[in-house]
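Working notes, beginning with the structure itself.
With one protein chain held back, the other chains of the complex are shown just where they sit.
Coming up: chain A.
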Amino acid sequence: MPTIHPTHPFRTDQANIERLTSLLLYLGQPKRGSTEKDNMALRLWASSTANALGVSCASKAHLFPSFSLSRCFSTVLDGLKYATSHEWVKHEGSVATIGITDHAQDHLGEVVFVELPEPGVSVSKGGSFGAVESVKATSDVNSPISGEVIEVNSKLSESPGLINSSPYEEGWMVKLKPSSPSDLESLMGPKDYTKFCEEEDAAH
């Protein structure tokens, strides 16, 4: 199970309800002259649906025919730190585990190959330590912190799709021995990363 904050697993706020409502209104293709009563009914349904799902939206909904539900429901976990290049790091004592976020895997598409470093290699904060291949593209994966690689996820060579299906757990990529504890301080927490993703998606 993902490590989730015990009292607030996810947040559902008015902004997310508005997004869900907008999505439902679009999908329902309301006719001209639909009443405020109809919209209020949908709003209430959307609110109860959102509460039941308990999902936090990491990106803003886009009202286009190609709208993807997965973009609205990207997961951001408490207890992790995040880089602007969409990697996460989980720091536990002298070990830091790194992978790419749900937002990143969703935007990349189906991962078909993962290139990882050898244990013993040193990586620098912001520098590339490997790559994933998806669709027709190779995409660099950058380390949020500096350190030495102590373990890589060998399951990814046979099952690269773990990055898509379980980006924060089974899809972890490397474990590092951090060399500079202060690296973590400049990374984003869950709230800031959620906002960052929303702003990034809104700008494009």
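The criterion applied here is as follows: a residue touches a chain if its C-beta (ideal position, glycine included) is under 8 Å from a C-beta of that chain, and two chains touch if they have at least 3 such contacts; residues count from 1.
Everything below uses one rule, namely that contacts and distances are computed from a predicted model.
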Chain left out of the displayed complex - its UniProt protein name, from "BPL/LPL catalytic domain-containing protein", "S-type anion channel SLAH3", "Transporter" or "Scaffold protein involved in DNA repair"
"BPL/LPL catalytic domain-containing protein"
Quick one: which of A:D78, A:E133 or A:D192 touches the chain that's been left out?
A:E133
Interface with the undisplayed chain - residues on chain A:
85, 107-109, 112-113, 115, 126, 128, 131, 133-140, 142, 200-201, 203-204
